[in-house]
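Just passing along the structure, written as structure tokens.
Removed: one protein chain of the complex. Kept in place: all other protein chains.
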Amino acid sequence: MNDSINLKVNIGGLELKNPVIAASGSFGFGREYSRYFDLNRLGGIAVKGLTPLPRKGNPPPRIAETPSGILNSVGLQNPGVHEFIEKEIPFLRGFDTAIIANASGNTVEEYESMVEILSDADVDAIELNLSCPNVKEGCLSFGSSAKGVNNVVSSVKKYAKKPLIVKLTPNVTDITEIAKAAEDAGADSVSLINTILGMAIDAKTRRPILGNITGGLSGPAVKPIALRMVYQVSKAVKIPVIGMGGISNGTDAIEFLLAGASAVMIGTAGFVNPMAWVETIEGIEAYMALNHVNAVTELIGGLIV
Amino acid sequence: MNDSINLKVNIGGLELKNPVIAASGSFGFGREYSRYFDLNRLGGIAVKGLTPLPRKGNPPPRIAETPSGILNSVGLQNPGVHEFIEKEIPFLRGFDTAIIANASGNTVEEYESMVEILSDADVDAIELNLSCPNVKEGCLSFGSSAKGVNNVVSSVKKYAKKPLIVKLTPNVTDITEIAKAAEDAGADSVSLINTILGMAIDAKTRRPILGNITGGLSGPAVKPIALRMVYQVSKAVKIPVIGMGGISNGTDAIEFLLAGASAVMIGTAGFVNPMAWVETIEGIEAYMALNHVNAVTELIGGLIV
Amino acid sequence: MDTVYKISKAEQLNTDTFLFTINSEKVSKKARAGQIVHVKCGDEDGVLLRRPISICSVDRENGTFDIVFQIRGKGTKILSKYKAGDDIDIMGPLGQGFSLYPKHKKIIVVGGGIGIFPLLQLLKDHPAENKKAILGFRDKSCVILEKEFKQASDKLIITTDDGSYGEKGFVTDILKKELDKEPADMVFFCGPLIMMKLGVGIVKEYDIPCQVSMEQRMGCGIGACLVCVCKTKKGDDWDYTQVCKKGPVFGGDDIIFD
Partner (left out) sequence: MDTVYKISKAEQLNTDTFLFTINSEKVSKKARAGQIVHVKCGDEDGVLLRRPISICSVDRENGTFDIVFQIRGKGTKILSKYKAGDDIDIMGPLGQGFSLYPKHKKIIVVGGGIGIFPLLQLLKDHPAENKKAILGFRDKSCVILEKEFKQASDKLIITTDDGSYGEKGFVTDILKKELDKEPADMVFFCGPLIMMKLGVGIVKEYDIPCQVSMEQRMGCGIGACLVCVCKTKKGDDWDYTQVCKKGPVFGGDDIIFD
């Protein structure tokens, strides 16, 4: 780590020592990867999507490989927010990294209660998941219209005592509208993109590969779409943007920063390379050293058009 | 070619000897590829997108490579519909393959005039492009709302004396709504997907790679998204669906047929392998022979869920 | 964490099955029969994910272990092109292996297809006095590792679907016959889901405990992403449990086959 390089970013009140965050759903609650690298390295960890009560999730198979991408249909399997608070936060607090609680609900009331509960828990920010394509109720149905987003975000805002990140779905006609709705309703930042609804078929068996028929696409395949959306959204809103979708290394992360992201999240790449998060931080540092950039914030939105 | 295998399909009045069509924009007007293989092999050719007057298109670079995909920002460069009729139809008519005229316009009136002109020309069908992401006016702005699609399609319908294919954009929240609007307004079939709006950045130069900043994503990367949309749309409408997006071989084509497509188009794969169209036909035949399928129509929508 | 090792031997066992011997002190020391490694095959054609492959046998003295795999799709196809001397990127050993109880004197392993591989090291490691192996293959051309299994077991019965080698028929039928002759203390299953489901039903009739090695598509391979689940019992209720972390080996009674 080069000492003259400043990697700190501030995401609407959430201070990160570096802009690389583990994306929700790829990283569990951090325990497993703690055996692969020092979690202290990470800017933050967005934990597995939480709901008020435990959820079993969708029937397997829950993953399919597609060209340069994967489809997943986990469907928010999680132990519920209370077990998270009791068992997982103490573990995560052992590390010097931001804890971001990713929260979902079936109804506006559930979202409110999640934000209320998490505001009193020892987390650094709350990421409101309005974009999971793998559950039938709530979530995506709120997230795919400006009205729905405004409704949920303004309802939870009064309970939020932590920076509120609103996670957006790419499965919409105009993501800037949705982002603006989140901003107007009081979001401190937005994160994008969640997965893109897709499908894989096994021609031999003539059946869908996923137990849930459809799933969410992530990984390098979606990078150009994610990059475009981050670019559009960061021009449309004033709050910070957290970019993700297919980031695998430092160069990818730099592209998102240039497009306007203030931080990045990485999910799928970690399945391929468990060191992807750490190597991305190193790659950002190397790029900054090579290009004489002292503060990572200088890169944000630095695209020359 | 196996004689007992019947590859014929009927797409809302358009008869094809086999379900493999060259996708618009990838194949010019067929001249170039006629040196690589016998155009008689193809079910049909969707020619480069036409407009009432010649168009210069967007500034280069117009292509960027992304993981398992490409972005293009050609922007409908074409010699205009009249030169097409005069110079290209006579050439194409030398082959026993369906000619599909891909038509765009900036206004409803231009769409009407295109359909009127092409209805009197020697083409087999008209594909209304309501989905080009690379031009500022018309096109995508009509295609991204049910109202816009209904408006254009019902306006042109009265001039249409040929089967009318409406080409849909994937850049929407709910593609089934758009497809239903096309159906209600009188479309004989729908084709999908056009490209997905994306972007590529060169971290070294900190500039977008494309001259037009954003472009349309196609190729294997988009296949899971395309497959999902074809599946959704074919369940939502009664008119036939032409599927495309990332098809590179017979297996891919079979997946689209199983998902509900009555025919497929192939674009990007031809850049990688100029024999992709022909090899896809052969791949479909091989699959049918192996699985004792006599008529390709038996596969359409045959997904077991 | 370093995950790159050298392939010291790459051997083709039949048309589509390959054996790699891989140098790794770490894996060979820690590995228990039934555990898996998660293998990066390559970047061709946009292949991203690692492939889970069982540890087939371990040479703890020489610090090597063997994997055996069959070409099934893109990833294993790429993998089949590796040569001796090549580097291979492997996470592991991962998951829970078979539980071997010293008090068990008679054991039977029942494997089908690519499910036979983890059973070899199990036979080698198990202290039982009487070890039977019942292995099912499609046909004669698919029969592999016969010598190794013969050596590691006291009785080896090979079956083929078409009777072109060994006995004709299903391994579960043979298992029944064997149990009719003589009971066992534990039965280990690894193979197609339907075989394991039938097998678990059979041993239950004889009141014999069993273990099964489950198969599921995987992402992370270490328990973090929750994609590789199978249905397990949890009191009166049930749960989806990660095959990569809590499995691949489960007690036969813990799995809900439906």
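Points worth noting:
Chains: A, B and C, in written order; residue numbering restarts at 1 for each.
The working rule: contacts are C-beta pairs under 8 Å (C-beta built on N, C-alpha and C of every residue); 3 or more make two chains touch, one makes a residue touch a chain.
All figures in this text were calculated on a predicted structure; none of them were measured in a lab.
The chain not shown here is in contact, across the full complex, with A, B, C. Which of C:E11, C:E25 or C:D43 touches the hidden chain is settled by the complete complex: it is C:D43. Touch with the chain omitted from the figure is made, among B:V272, B:A289 or B:I304, by B:V272.
Of the listed positions B:G69, B:G105 or B:G260, the one in contact with the omitted chain in the full complex is B:G69. The set of subunit C residues touching the chain not shown comprises 42-46. Panel shows subunit B; residues 25-28, 31-33, 35-37, 48, 56-57, 60-70, 72, 74, 77, 219-221, 268, 270-275 of it touch the chain omitted from the view. Remark: the residues of subunit A touching the chain excluded from display are 67-68, 220-221.
By our rule, only the chains that are shown with their structure count from here on.
Separating the CA-averaged centres of subunit A and subunit C is a span of 36 Å. Rounded to whole angstrom, the centroid-to-centroid distance between subunit A and subunit B, based on C-alpha atoms, equals 34 Å.
Between the Cα centres of subunit B and subunit C there is a gap of 46 Å. The residues of subunit B that reach two or more other chains are 67-68, 220-221, listed in rising order. In subunit C, the residues that reach two or more other chains under the touch definition are 45-46.
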